[in-house]
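Only a single protein chain was left out; the remaining protein chains are all shown in position.
Order as written gives the chain letters A, B and C; numbering starts at 1 within each chain.
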Amino acid sequence: MNLLTAKSLKKLAVRPEFYVFIIILLLSLFIQAKSGLFFTNNNIVDLLRSMTVPLIYAICAYLGFISTGPDVSFPLIAALSGYLATQFVMVTGYSGSIIVVFLVAIACGLVMGAINGFIIAKYNFPSLIVTLGTTSIFSGILLGVFEAGRIKLPESMIEFGQQSLIKVTNAETGLGSSLPMTFLIAIGLYILTYLFLNFTMAGRGVFAVGGDETSAERAGFNVKKIRFGVFTVNGGLAAIAGVCYSVESTYFLPTEFAGMEMIVIAAVILGGTRLMGGVGTLTGCVLGTLLLTIVTNSLILVGVPIYWQKFIIGAIIIVGTAISVIQIAELKGFRRSKRKKVEVA
Amino acid sequence: MSENIISVKGIHKYFGGVHALKGVDLQIKKGEVHCLAGENGCGKSTIIKVISGVHKPDGGEIEVNGEKVDHMTPSESIKQGIQIIYQDFSVFPNLTVIENLAFNKVLASKKKFVNRKEFRRIAEEAIKKINFDVDLDALVETLPVADKQLIAISRALLDNAKLIIMDEPTTALTKKEVKRMFEIINKLKDEGVTILFVSHKLEEVFEICDTVTIFRNGENVISCPVSEMDEKKFSFHMTGRHFEEVTEGKKRDLGEMVLETKQLSARGFNDVSFTLRKGEILGITGQLGSGRTELSLALFGLLKPDEGEILIEGQKVNIPNPTKAQELGIALVPEDRLTEGLFLPQSIKRNIAITRLDELSNKLGVVNGDLLDDESAKWVRDIGVATKNDEFPVSTLSGGNQQKVLLARWIASNPKVLILNGPTVGVDIGAKYDIHNLLRNLASAGMGIIIESDDATEIVNTCDRVLVMQKGQITAEVKEEDLNVKTLANYV
Amino acid sequence: MKTALKTNEPAAPKTRLSFIKMDGNILRLLIIMLTIFIIASITKPSTFLSVANFLSMEKQMVEYGLMAIGVGIAMIAGGIDLSVVYIANLSAIVAGLFMQKFAVAVSGPEQIFFIVLGILLGVLTGIVCGLFNGFLIAKLRIPAMLATLGTMQLYMGIAIIVTGGSIVSGLPEPFALIGRTNVFGIFTMSFIVYIVIVAIVAYYIGKTKYGLKLYLLGTNEKASKFAGIKNNQIIIRAYMLSGVIAASAGLLSLARINSAKADFGSSFVMLTILIAVLGGINPDGGAGKILGIFLATITVQLMSSYLNMFPEISNFYRDMIWGIALILVLIVNHVLNKKSEAKLMRLTSQ
Partner (left out) sequence: TESGGSGDSGSGDTGSGGAANENLLDPASYKSDKEQSEWTIGVVTKDNTAAWFKRMEVGVNEFGEEMNINVIQKGPANADAASQVQVIEDLIAQGVDALAVVPIDPGAIEASLQNALSQGIAVVTHEASNQKNTLFDIEAFTSEDFGASMMDSLAAAMGEEGKYAMMVGYTTSTTHMEYAEAQKARQEESYANMELINGGEVPSAESEESVDVAYEKAKELLKAYPDLKGFTGVASTDSPGIANAVEELGLSGKVSIVGVGTPNEFSDYIKAGTINELQLWDPAAAGYAMVSVAAKILAGEEVAEGTDLGIDGYESIQVIEGTNKMLVGNAPLKLDESNIDDYDF
């Protein structure tokens, strides 16, 4: 075997994405064998559809991790800005382009994200705790102040949700499935995020700040601005996800947002993003999200008894991470212990 | 045009209550190699960070090229042609070598977008300057510490820097690399680049510098041409004390065998056999990547040997973890004090007492507070840790005193074998002197000591016998009678 | 080994300064607690200052107060435990099912025997769950957040499997008595058990060598390995401890509400983290006191009950208040710690 490919193979083999990919592959084969339904066009489209919103959330979680630490506030930012955008349409009776609705939501999301960003950047508090706090606040505003209930979306928004990107019909079963436009938004956001992270200095700064804050500052990055920027952008992204979720389900569902953060974070970490700083890829996010989406959406196909479903999801999270953590440790030949950042006087 | 590239006047800097700089003046002439020396914590790094704009001074003024700069920022100073090799390297562990090398330059040019080709070109140019051989696409976190320092150095050399500030740039380097570095400094000097060189190391200062400035306690105590300086004066200005090199106690009676390895192999070294007697100080030296660190880790139960035997007092032992090592009477003062040694925000007391908890607590595991206090007070006193209160976080101590705390911790466990990896790295002259003395005394009292060090003077001054390691193997053994800085340099 | 050196440094004078760092936080918590207490007493004297209200508050705080301590211990070790609520439920379910099967039908000493056995079984469940968390985190090196996120689902899953999702109730009367008995009319039995557990844990974490090692490990895991601390053992024990405490919360809840269920108290997950941080536990590990968590628990309960006295204030405002309180406390602690740090610096640099 060519030396170069052997080397690149080894490089590949130490990447968590690789293991997630293998797990996904094995799992899909298993589901296919068991149900005969996995590799059908409508099932694939269904999976993609289910992934849409988690994928956008995953960018939020990912950006949080690589720059600073966990961000758990995105579901409630999504909820609150989704609510405000919906209210905007209801109150003004606006029926024009959906882009305006998104813009309203994004504006709200950016403001909420900026609050996170301001507190985290200014005081250097742990992002988990700050975003936990603001989550509580946003939830209080949504359910306490606005007393938001379930709202059937106005026609103009539903219409957008029903436009489909791809429509497939399974020749055998006759079942159709359609991929909504929102999927295109998710793809677009991934491309934008990818371009931003890899081809702009600010994007590299996000990694630099996550890798070593002091070094970043000395190299000439504006650490506070980058952190503030990341959390603000996260707010905007979450808002987009909020509107997408609503138009997909044709309802604004105030209570369905909370709790998503945990499964999304699990997906992102499964995909190889490190909890503290600077390491992880968007590919990993997609694979991690895909894995968890497959698991949650195939339990019935495989015939897992309903009472076993929670157990299986927990087991997959644990086994999945354990495999990638152990394999990588073995391959690198050592176990890297947690290294605390220290200021050298 | 001013003849000074940098001139700072009356700089004050407070950190909370700490008055780190007390109205410091410092003039650096164009084209000179200016040395800045001083004990740990005297403010060297702080003045550098003020010059580079990382810290905002609380008073005083900065002139660059004779022009007053009101608001210095890191990018502004880089634009002014000031490059810095920070003491902690300031690298990004999670990024590739390329990016680590290219960021500063690209950022200074205010470019908003990434051009991969340009990044690579910059990086290649940077490593070429010092003939530094490294995989440009490797992640920095996978590199040994010396490579990180070399990255910091090559990064600073990039680009028409007018002033290069080097904050203790040689701590992680081998002799050879230091020599190479000095050649570069001389070349830069010929090109008209000014260098500010921060170091504790006497020989380095005398070899490379034109002018010397010594800081003590946040003040500039002397600035003069190096020709007007000698070793005695140097250490006096640094410490405010007079020293005499003590060699007594070097002749010791060696006792029976306390540690022996037979054909020991592990990741990083192989087929290592050596012996250590009670009362002996054994030096281990060698180049970067020679496997010294791994050897000490193996002896301390942090690295699993693949083959071979370890014997303690003639008894074959298995050391699966540090706890077992401790039980067997082996102690290790690790290489990296800050990440491997100390619990920085925790009290000095806790940092010292950790190895003695079993003796300080009752059967139920409840720690006896009074015993703990006494134990800690005793070590603070005996080893001479300069602190007002041992309840203070250990992070409040200077480097030398921090190292003493680590020593106290392990001496307190009363080991048979004490292994020290770089015992005086980043430690000032005074503390270094104290530590060497202490080690000699410990050996006299019958302890077997292994010192792993790059510092030839240190090895020569303290060791009875020296092993030279290369590429994971012992390649030479130098007996006491042949031991001097010159012969040692030949082996390495 | 006496190997003293001559140095010019004077010996350190002895003064106790530990209060500078941590106890400021405890003091602040006490002040906040008293302030809320006084405000509540003045504005709602009849309802707030009633025995019934105190009994009600005692009952409510015990379970999440205990779980917050479990979370706090994991946080001191530098991790987090998201699974406490579900460990509590699983333990309660195991104990409940056992008692239902064996202790309900019998009476007298035999019944007591089976009840005690049931309690032990519940505690054992907590230990096993904690052990498994510890194993994943220490041995397999799965990040604590992810590991406990997984086990949170896993333990809930197991609870659903064994109960079929339905509630476990119908417990022997003597056991239920624990949940209902009052001592001196103003202390509930479960509150007393809670206080005892808090005291034991606070002593264990604060005064023993295990506790000391836990703090050191939480401060710097690598250094603690180099200092000869058995990291894995300490971490595993921390999560076991968290598991046992969670199990006791589950058992007390079983006694109090006379039932157990797989998803009971799911809203406590975030609340427990919030209380631990309010109590001064450093989420990065290595700092904070059990006493702080205790005070934070009381503070949260006082506030919560006080707010419930205003029917016009929707319960959703509580979330908002917790959020604001959390961030304010962080900021206040930050500012005050900076001040005391400066003071410390002044003291160290002559």
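One rule holds in what follows: a residue touches a chain if its C-beta (ideal position, glycine included) is under 8 Å from a C-beta of that chain, and two chains touch if they have at least 3 such contacts.
From a predicted model like this one, the values you see are computed outputs, not experimental measurements.
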Since one chain is left out of the picture, which of the remaining chains does it touch in the full complex?
A, C
Of C:K222, C:R237 or C:K261, which sits in contact with the chain we cannot see?
C:K261
Which of these touches the unseen chain: C:N133, C:T148, C:S305 or C:N333?
C:S305
Among C:N53, C:N133, C:T208 or C:S248, single out the residue that touches the unshown chain.
C:N53
Positions on chain A contacted by the hidden chain, ascending
35, 37, 40, 42-43, 46, 50, 143, 147-150, 152, 169, 173-178, 245, 248-251, 253-256, 296-301, 303, 305-307, 309
To test your reading of the contact rule: which positions on chain C touch the chain that is missing from view?
47, 50-53, 55-57, 59-60, 63, 104, 160, 164-174, 176-177, 179-182, 185-186, 188, 253, 256-259, 261-268, 304-305, 308-309, 311, 314-316, 318-319
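Methods note: only the chains that are shown with their structure count from here on.
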If you average the CA atoms of chain B and of chain C, how far apart do the two points sit, in angstrom?
42
What's the distance between the Cα centroids of chain A and chain C, rounded to whole Å?
31
Would you pick out the residues of chain B that each touch at least 2 other chains?
339, 344
Among the residues of chain C, which are close enough to touch at least two other chains?
219-220, 222, 225
Quick one: in the complex, what on chain B touches chain C?
15-19, 241, 300, 302, 321-323, 325-326, 332, 334, 339-347, 350, 354-355, 357-358, 360-361, 364-367, 373, 377, 380-393, 396, 409, 411, 413-414, 434, 437-438, 441-442, 445, 447
Can you tell me which positions in chain B touch chain A when the two form their complex?
40-41, 45, 52, 54, 73-75, 78, 84, 86-95, 99, 103-104, 106-108, 111-114, 267, 338-339, 344, 395, 398-399
Contacts from chain C onto chain B in the complex sit at residues 1-5, 7-9, 11-18, 21, 203, 207-210, 212-213, 215-216, 219-220, 222-230, 286-287, 338, 341-349
